[in-house]
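Excluded from the complex is one protein chain; the other protein chains are retained at their positions.
In this document, chain identifiers A, B, C, D, E, F and G correspond to the written order of the chains, with residue numbering beginning at 1 in each.
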Amino acid sequence: MPISKLADLYGREGLSPGHSACQGCGATIAVRQVLLAAEPPYIVVSPTGCLEVISTPYPFTAWRVPWVHVAFENAAAVASGIEAALNVLERKGIGRRHKVIVIGGDGGTFDIGLQALSGAFERGHNILYVCYDNEAYMNTGIQRSAATPPGSITTTTPAGKRERKKDIVSILVGHGSPYVATASPHLWKDLTNKVRKAQSIEGPTFLHIIAPCPRGWYFDPHLTIKLAKLAVETRIFPIYEVENGRYRINYLISRPRPVEDYLRLQNRFAHLLRPENAALLEEFKRWVEDRWSQLLKMAEAFPA
Amino acid sequence: MPISKLADLYGREGLSPGHSACQGCGATIAVRQVLLAAEPPYIVVSPTGCLEVISTPYPFTAWRVPWVHVAFENAAAVASGIEAALNVLERKGIGRRHKVIVIGGDGGTFDIGLQALSGAFERGHNILYVCYDNEAYMNTGIQRSAATPPGSITTTTPAGKRERKKDIVSILVGHGSPYVATASPHLWKDLTNKVRKAQSIEGPTFLHIIAPCPRGWYFDPHLTIKLAKLAVETRIFPIYEVENGRYRINYLISRPRPVEDYLRLQNRFAHLLRPENAALLEEFKRWVEDRWSQLLKMAEAFPA
Amino acid sequence: MYSLASYRLMTGNEAVAFAVKQVDVDFISAYPITPQTIIVERLSEYVSSGELDAEFVPVESEHSALSACIGASLAGARVFTSTSSQGLALMHEVMYIASGMRCPIVMAVSNRALSAPLNIHGDHSDIMGSRDAGWVLIFCENPQEVYDYTIQAFRLAEHPEVLLPVAVNLDGFTVSHSSEPVAILEDEVVRAYLPRRERPRLEFEEPASFGVFALPTHYFEFKVEQEKALRKAGEVLEEVSAAYPNRSGRLLKLSKFNEDGRIAIICLGGTAGTVRHVVKKYGMKDFSLISLKLFSPFPSEELLDALKEAEGVVVMDRATSPGAPLPPLASNVAASLYEAGVRLPLMSVVYGLGGREPTLKMIVEMLEKSRERIGEGGPVVSRMYLGYGGG
Amino acid sequence: MYSLASYRLMTGNEAVAFAVKQVDVDFISAYPITPQTIIVERLSEYVSSGELDAEFVPVESEHSALSACIGASLAGARVFTSTSSQGLALMHEVMYIASGMRCPIVMAVSNRALSAPLNIHGDHSDIMGSRDAGWVLIFCENPQEVYDYTIQAFRLAEHPEVLLPVAVNLDGFTVSHSSEPVAILEDEVVRAYLPRRERPRLEFEEPASFGVFALPTHYFEFKVEQEKALRKAGEVLEEVSAAYPNRSGRLLKLSKFNEDGRIAIICLGGTAGTVRHVVKKYGMKDFSLISLKLFSPFPSEELLDALKEAEGVVVMDRATSPGAPLPPLASNVAASLYEAGVRLPLMSVVYGLGGREPTLKMIVEMLEKSRERIGEGGPVVSRMYLGYGGG
Amino acid sequence: MFLEILFLGRGGQGVVTAGRIIAEAALRAGLFSQSFPEFGPERSGAPVRSYVRISDEPISTRAPMESFDVAVVFEERLLGPSIVESVRSGGIIVLAAESAPELPRSDVKLFVVGARRIIEELKKPRSLNLAMVGALCSVINTIPLKHVEDIVGRRFGEENKEVVRRAAQMVVSVEQTA
Amino acid sequence: MFLEILFLGRGGQGVVTAGRIIAEAALRAGLFSQSFPEFGPERSGAPVRSYVRISDEPISTRAPMESFDVAVVFEERLLGPSIVESVRSGGIIVLAAESAPELPRSDVKLFVVGARRIIEELKKPRSLNLAMVGALCSVINTIPLKHVEDIVGRRFGEENKEVVRRAAQMVVSVEQTA
Amino acid sequence: MSRRPEFLIPIVFEAGNTAKRSVASWRSNRPLIERRLCTNCLICWIYCPEPAIFLDDAGNVQIDYDHCKGCGICAEECPRKAIKMVVENV
Partner (left out) sequence: MSRRPEFLIPIVFEAGNTAKRSVASWRSNRPLIERRLCTNCLICWIYCPEPAIFLDDAGNVQIDYDHCKGCGICAEECPRKAIKMVVENV
């Protein structure tokens, strides 16, 4: 049943306070929203990364739901194992099915965990994979990932990254996933309803959530939600869903805000706004435009 | 310069006879054609698999060109290293650039090598990745891969594979590759010209070649080329190319031959033709149709 | 009393698969690699035909195979996997995690040499390269042992005081592909031997967090606790094997042959059979054979006991530890002797790398050489590459 | 004669990066992991700023990092990588291949504990878990050694009689993150010390096939040849270090302190400094310290020589080998003693797992305990967990 | 009794299965047996071997076999000099052929069976290996043919029993003159 | 001489840099030094430590520091009882604060510096750590302030030298009464 | 059917027990709710990363000062500007 107001979510908290995320961590907001929406029974799997490190310093855990971490590169494989095992245990009458929800960072999803993810999707496991995307390896101190946007400074791209962001949605649509969507924590209603929807669909589904990171993007922590909003409204992070190959743009931004409004607030992009780097800024804009127009074309060719 | 006749290729052999491929091995035919077309200087990298095992039993090698094998899952990473290293060695005047050509099987490409492949494409290395697709792990005795078509029997799918074939072309187009194409050894002119074209494009390019395998598909070795042709003419293996996201279908099969003509010749599909498995056959046909119509739509939305 | 179903001709790989079917595993995930692949194939068939009610997850790599097994194990399933060589090496990281998370996974390893150069034949480099991962390591001499030990491995792994993964090793090809008669138990007998036991698992009603982050304040204790459990497995094994219905199939830490021989040959896996054959056939009474079944936890005590009367010892390693004073098995034997204060002439033999299977002649040569080297005031430690053709 | 550029304050990680910059590597590929990450970051900066003319390939995993390094090395480049813990474990398979293909890659390892449970702090489990991979293994006590040994590692690796990869180990955090004064050489001095040497490489004009498939007919010989080269590295090291311009920075196989102490403490890495501090500060003349710099090839001879006068030995392992009679370093020491026929009381100490860094008090406690256990007719081998809080 | 047997054919001809059938038949006959293939990557068309040991005592050796009591060769082209050499003095060669070739040794007994003709006549083109097992069984005479027939019947269908039987009947000893 | 110093602040305040500056200044002054951060994952906002050893002999120990000669505390809220406890008898606490808190110990010298005011006035909001290093340097009096100024000037710009100088001037000793 | 082993095992059985830890020391700025402006709309709650916002028995939004790290998101996002951040006293 769809979520229409915050009261529908209140009291369903899956994460406890007292974890050690940075002040203003966007990833934690995203994860909270996912868990508020998720329907029991479920099990959460996380790869190594900020989320895992901040939430489970033995003998503590912030998780109020069953949770497991195994390593950095294998969350989707672990999830496959849990899902399949519970299938047979239910069949044998000694266990029951749970929806398995992976929640991982962009590094564990786009890079080192991509193969396990691809394998799990190809085999068609009944899992929901959620990627909170803070656009770099934050846990190890802000290194480039395949999700880092072009131009962005990280500690391994001191002059700004040259490559574009890997288009994980297209890649997973290419895997034949029945449901792939993007979301932003500032649009909590959209996000939580997408979690419900994804969870209700049999097969491997994917949710890509933008998760501003004050530490890694170098911005003041009170701006987290603001930045998520700007990412969407500048068309940098389009909000859409692909159901069985059919595209629906959930937030059609007809008059985008200038990307500068977004870039300006973050030190990782500071150099892009300097006159000598006009070309880089252009490159960034081209990337945003290319993706948006590609998306429009797909939505036209494969309408929902 | 384009290849127009066989005499353009004769005498450019990169592989020696005396290797130990099975009688009628389609992969070897494909690889020969790739090497006949490739322009020097280049270096070939192969992951573990039939090709590697049949070509280099120490103290022998079938390779007349520089070749290296490191492991099963890392050919694209090895290629990245060679490519990047030769860049700097050329800059320093102690080496020169070579085009790096990976030639790997479907297992080493679609499954265990996918992450390295994805990483190399994301980073934009100047390599040509060629996958000879015999649709299973042949070297270890015919096990399912993500490239195995639905319904096909392998030793790990004794009742036929349930999942569809992973759409590697879409996935790599999703990586922003400037050139991704399919080919078949029976269309030697198309294949060899695609090799030339792919090689001439800066950045990571990909060629997906169907490679019938008498041992793994259970057919009589003299039928190898026949089967490649049937795969194309039944629309099971469409021949097309995607240049900078724009699609061109090179062989528009307007009147496809019945898939049964193809299936019948191979024991891996024998069960599909039994009346009790009509549903499986339907499923197979649906897969072929879905892919073809998806391809047509893409070619329409993103025409070359 | 027990009842044997019958004898069947089986390869080592088939014996594994058959045992795994009988123990009613719930979950299998594995990836093909020679010479282990047949195990995976047979199990796929059992699952596909309905003979085994289990999920078989054909993952995209060995790293994922063991990862999926960990997930399944934590979900409460009885779990099996198998691999060889490069596959095992690719699992290396995950092996430590499986033991650290205390998952009673059973894995068969059809041992094979490690690349480079690539080689698909038998040796023990693969498992020896991961011997610190905290698994129980068992070695089998023939398909019969493979069958018996695989079944016992589950009971050992799942024992509440152990809760550790167990690797059952069989020599690539020489055991994995050799068809031999295997005495098998009835299905019910196996099931009765392996009742299900409770352990913590992932479930919504009792939400716990698995695989947490341990600061320096706690890590050391976890690791010591784990090491203790591994040592405990040595004791538990006695109970596990004593309860095994087929008396002659019980997993003892080591088996002895011709105990009175003054020179003891210590050996892991299939080659022990060849040595036994030679000693018997050529009547080489000088030699006793210790076929070690348990490598980890290393049975120092039992080994020392078996060596009580020996005047010298030949330790056969089918792996090297390049750069170390001695290869793995010889190193453990030397440490045990050192600790016991026993100064026995020790000939360390490295053999069979990359499938250089010892011929009878080679074994005879080794025995003769050991006679020369041992007992004439020769060096305490001497070394030999058996069957090596180089300079 | 040589000339030092100056002293600089550097962490161990920074010392690695600085050395790598000076040796003019051509190619770097690595993946971030705590506590090694700073190395990668500094090198990215050097490359980005143009201070270092090299390709930096930011791969998607450690398995790919070392794979890319192999490719680059075979293409003829001078290659560097670095990692820690899970990253090293993920490279495990590829490590054997790098040595088997005889690639002179230098890798820095900021040693860290292995999961599970996850822990980001220092211990030597990571490298010890891959100690059979055929690499030269060097351990550093402080950033100065890290700097000096990294430079020498390249010369050793690339020596035509060696052609093997070298791992330079520095304790995670305590060395990798500790800023200390480091005497550095002039760039030209470093370059002169490391001339480029030819070796077979991938090129179109001389097409060769690398990484071929070896049947049982050849594999054994390749492996023995490789083992010999590793042993040879021990000899070559003497030439390599003798040529090193900064005399006090030469990489000796081991360094001794307070040689007259009757109980010898053997130790790898940073903790040696703490032991030295304690022995000095508390005037514990009873104890000598052997800080081992070279773990593989293991310098048995030099070690035995250093132990000539000892009445007992304490071997400090910052890793375990669960299930084995002794942990890795103690095992090698015991094997060496056994071979030499020396029966020295040996106390095997496991310490510092998961970053449980020994305090001065803990070291004192260990020394006192060793006095009790050694030399009063106590057991030949005794064991202790240092700083362990459990039962 | 301790017999070491070689089967030599081509990838795809069921050489390994042949070895297993005879080993299994031995087991039924109350003997001990061991059977293993040539270890290595098998490619269709390439010459392939398998090995069998049969004994009245438990078999513990896993040493490679270098010489044989019996060599069963599936095709005349495969009977090269090194194979002939590898048969022990007094040993046996069983060859699938229509006529008998000359052997360079006289201390070896040669048997020939028209196995290809048999399988053609019985329309069992993929059963060459079963014919060879039948012939072998009849020649070595230590295992009742019935066991082989039973195994073949159960595993490959009743119709194949005839292949076994026919081959066992048709195998003929060839007198050597060399 | 053998000094062990603690810096205590928050993730983002440059606690680790502070330690390095003083260690480097010590090096310039011909002393030996060692500086290392608290080992562990750092999160913005969380309390963070760094450690320095300064000596006139080479430093070989890498033991963790459990008590200190000097504790430099970046914020009054962070000066909890365990920190006060960890200072050795006769040791020093340097605290960024506008006014002096009460200490439960009298065997420790407390110094206070209005570091926040200084950086505000000089419009260097991110230079709290530099101020603290200046104050520390002035208090321990074993390293010429000039070295600190030089390092800061070179690494963070000339303008920041003033932060260091001002803090060094403004740090005041507080007499304890407890 | 979960059974806790008697030995140390790296599992935390007490779900959500970080709630027992205070992270108040992280905070430099403290959010204060101006009760009269607040409509209890829960916007602050859905955007809090901890969460350190809860409804009291009376149904009023409150800050949990043991767990608030003072990031200021709530103040920024409150549609009624009912929260302001003040410098934390010692």
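As a convention for this text, a contact is a pair of C-beta atoms (placed from the backbone, for glycine too) under 8 Å apart; a residue touches a chain by one contact, two chains touch by 3 or more.
Just so it is clear, the structure is predicted and the values come from calculations on it, not from any experiment.
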Which residue of B:63, B:137 or B:206 touches the chain not shown here: B:63
Absent-chain contact - pick from D:211, D:312, D:352 or D:387: D:211
Full-complex contact with the absent chain, from D:151, D:229, D:284 or D:362: D:229
Residues from chain E at the interface with the omitted partner, ascending: 10, 45-47, 75-78, 80, 101
For chain D, residues in touch with the removed chain: 76, 100-102, 160-161, 163, 198-201, 203, 206-212, 214, 221-222, 225, 228-229
Hidden partner interface residues of chain B, rising order: 6-7, 9-10, 13, 15-21, 23-26, 28-29, 32-33, 36, 55-56, 58-65, 94, 185-186, 188, 214, 220-226
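Here, only the chains that are shown with their structure count from here on.
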Whole-Å gap between the CA centroids of chain A and chain F: 40
Chain E-chain F separation of Cα centroids, rounded to whole Å: 87
Separation of chain D from chain F, taking each centre as the mean of its C-alpha atoms, in whole Å: 34
Interface hub residues of chain F, defined as touching at least two other chains: 39-41, 45-46
Numbers and ranges of chain D residues touching at least 2 other chains: 34, 58, 60-61, 63, 86, 90, 93, 97, 101, 115-118, 121, 211-216, 218, 355, 357, 390
